[in-house]
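All protein chains of the complex are present and in place, except for one that has been dropped.
First chain written, first letter: the chains are A and B, and each begins at residue 1.
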Amino acid sequence: MKGGLGKLVRSENNLFQLTIITVCTFALMCWLLPGTFLTVRNFRSMSFQFPELGILSIAMMLAMLTGGIDLSLVGIANLASILVALSFVKLMPPGSSSGVVIAFMAGAVLLAILAGSLCGLLNGFLISKFNVPPILATLGSMQLYTGIAIVITKGAAVIGFPPQYSVIGNGSVGIFSIPLIIFISLLAVFAVLLRKTNYGINLYLIGANMKAAIFAGIKTDKALMISYMVGGCLAGLAGLVMSSRTNGAKADYGTSYILQSILVSVLGGVKPSGGSGNVAGILIAVLALQFLSSGFSMLRFSNFAKEFVWGCFLLAIMIINYFTSERNKT
Amino acid sequence: MLSPLGLILIKDEDAMSSEIVKAEDIEKSFGGIKVLDRVSMAVSAGEICCLAGENGCGKSTLIKVISGVYPHDGGRIELNGREYQRLGPIDSIREGIQVIYQDFSLFPNLTVAENLALNDQVESGRSLVSWGRVRRIARESLAMIGIDMDIDKTVGELPVSSKQLVAIARAVYCNARLIIMDEPTTTLTQKEIESLFSLIRGLREKGISTLFVSHKIREMLDITEKITIMRNGRVVVSGYTRDFDEIKITQAMTGREISGDRFRWSGNTGEPPLLRTEKLGRSGAFQGIDLTLRRGEIVGVTGLLGSGRTELALALFGKGPSDEGRIFRNDREIVIKSIQDAIANGIAYVPEDRLTEGLFLEQSIERNLFANIYRKFINSVGLLDFRKVRAAASEKARQYGVTAPDISLPVRSLSGGNQQRVVLARWMSTGADVLILNGPTVGVDVGSKFEIHKKLREITESGVGILIFSDDIQELIMNCNRIMIIHKGSFTNEFRSDTLRESDLIDCLNASR
Partner (left out) sequence: MNKILSKNEFWLFCILLILSCIVGGINDAFWSGTNLFSLFKSSVVMGIFALGVLIVILSGGIDISFPAFAVFSFYITVKYLLYIKFTGSILIPFAMAMAIGVALGLMNAFIISTFKLNPLIVTLGTGSAVTGFLRAFVGTGTLSNLPQPLIDFSRWNIYTETLADGSVIGFSGSFLILAALIVIMALILRNTTMGRGVYALGCDSVAAMRAGFPVRGIYYFIYGLVGALAGIAGIVHCSLIRLANPRDLEGTELEVIAAVVLGGASLTGGRGTVLGTVLGVFLIVLIKGSLILVGIPSDWQKVAIGLVLISATSITAYRAMRAGM
């Protein structure tokens, strides 16, 4: 065996490779867009954009760690944000004092978390208690949650948030945007959860070998249920940030986030078969994606061109991972 | 009659004494590691041979070279007298070499008929399927090995022994001259093994040779005519079976002599037993089980496949729990309805299938060791203290003789024996004093088997009681002080093993059938 450094590079190979990709993307954009990319303004605007994708990607990673997938995340996010929007529009008396508004906002946060958790719980229930393959369970529930959102709103956007609400998505503390602060705190929480708690390690073990996990006495049903519930809760939070930033909620908002969150997870080193992945990978991968996305916007790429690039990027990353894992085998 | 078998017979007449496979000085390396080092072996027509050796000795690699799956790096391969520079799977099949892998390579979702006819269908290059032909081939191939079976059943519904028959019939139909069987008896009962052997003797009469790949010494002596034993990628000895005995084979396989002391229990029958069941039952699986396990005892439970043996083992561990009767620990009644209940009551379980039920192959040795006891290392703020975890894991690994350069390596990188030690160590770390082992040494080589048995005896010295569920009769007699026979879900006999002869136990098992 070689020394410690060699081992470190090998075990964190993916992260190392990813950091290089991110730095290269960054450098490329700085070179292509001199004077516009590397500006405080651009960085500020990026720091408002990527946290929602980042939060969804943490949720996606949770599902993929156990060898599953959660296609309903965006559906949950939209449903949660619509419920929040309606609670403001229907329940809050117009012209309320700021005290009432703040109380309602606290309620909104709770509502988003609660709605998200409930939706996630249903996913977890189907997957752990009925053994429904995660793809099918979440494909069905995605349809269900989006459907409920359409039924409530008749497909229209819900608008009419109080101005105070938009602080969540648009405010900042010092140089840090509030979405970024939310995202970073969640990253920290999940880094600790996955690395330093019994539950986190159980998730890895379940993903590595479900049957062995059962025989080891791990309460797999409960662990899975919680992981999908927490995923739903994160999606609810993402919905909160999304609706606050855009000042509206709609049943079919942000559908491309599903592809992007899978892309971030895979790019960040999460194996679709389960059992590996970490929070640091998610952070770097979401940054890489944001650099690309902002750069493309400045280069006047259309959203469609971006979709094309994301698809190709996802395929390219999977193929690169294949080659690196082949090389490691021999 | 012009059946395919008839054709073989005619072809065989002039080639009867010739060598089907002749491998000379075969070399094969993977990533710079020499797996086969100048290995030679030969199988002639109508011979029953055995290729033996511990896991990882290179015997599977040799089989894959002969069947054309891996190209050889050096040496000569002759099949039926024709030399091949670069042997492919198709060449090997065309020369009449058929490999029956442990999983049989059957399709459980398809019918017996289709499974039997598929190879021919693909090989003959037909693009359309004629179902009449499929059924005809199926009937013919079953007739060739003298077996009758419902060809419209799906293979998934068949018992293991019948699946094996389907695999053999398929191989024979494909004009097999040599059938290579990889560990064919692992999942068979004693009786099924005997009928398999008579089938193979029947095939020899028809000029079809068989090469067993096995590490079950007793069986090799029973059936084979020639034995080749490999160790560390080399052939250590090769010759006629009549010149071998068990001790000589074991020595050749492991490179050392293995002592044959039986386990003796010297405990106190007056103490309350560690585990006692009263009329334990689970509908459709077993009933009226009265079992007693005392401190320091090793009790064996054996029975044919489907006798309720595995179900009982699992029920005691809370998976598919019992629905009638009572369970006592030290004379105190307990309830076991889930795996968590069993663990909470100090019961540990080492599953039968290490790879699918016991280990997290891609995860580190440390995680495998502590999978279920991480909560012991939680510090004052509720998080895991990894310094303590590492220290404890290294200590455990040392204690159980797990030889690994680093406990952060994936457990996949360990040998079978080391992997089994990891599972054992995990369970002993839960602080359990009742240990249930289901087939503790299935797929473990002779050397590691011995080490594991030694470890089990060591564990009993601290007062742990062990229940071994196994069909390895030799293992039970050597390591248990009492053996229970289970048949149709009930205990039928109990033996004290110090005076028991192997043949008595086998007779008893077969009589119960």
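Note that in this section a contact is a pair of C-beta atoms (placed from the backbone, for glycine too) under 8 Å apart; a residue touches a chain by one contact, two chains touch by 3 or more.
As the structure is a computational prediction, the values presented were derived from the model and not from experiment.
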Next on the checklist: Could you tell me which displayed chains border the chain that was left out of the figure?
Outcome noted: A, B
Checklist entry - Taking the entire complex into account, which one of A:Leu15, A:Leu33, A:Ile102 or A:Leu144 touches the absent chain? => result A:Leu144
Next on the checklist: One chain isn't shown here. Among B:Asn80, B:Gln121, B:Thr185 or B:Thr210, which residue touches it?
Outcome noted: B:Gln121
Checklist outcome for this item: The one residue from B:Pro108, B:Gly202, B:Gly239 or B:Pro272 touching the chain left out of view is B:Pro108
Item to check | Touching residue (missing chain; options A:Ile135, A:Ile175 or A:Val189) | outcome: A:Ile135
Item to check | Touching residues on chain B - with respect to the absent chain | outcome: 90, 93, 99, 101, 103, 105-110, 114, 118-119, 121-123, 126-129, 131, 320
Next on the checklist: Counting contacts across the full complex, list the positions on chain A that touch the omitted chain.
Outcome noted: 69, 126, 130-133, 135-137, 139-148, 150-151, 154-155, 256, 258-259, 262, 266, 272-273, 301-302, 304-312, 314-315, 318-319, 322
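Please note the rule applied: only the chains that are shown with their structure count from here on.
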Item to check | Euclidean distance of C-alpha centroids - chain A vs chain B, Å | outcome: 45
Checklist entry - In their shared complex, at which residues does chain A touch chain B? => result 1, 7, 11, 192, 196-198, 201-202, 204-205, 208-209, 211-219, 275-276, 330
Checklist entry - Considering the complex alone, what residue numbers of chain B touch chain A? => result 30-31, 319, 339-340, 342-343, 349, 351, 356-363, 367, 371-372, 374-375, 378, 382-384, 386, 405-406, 408, 426
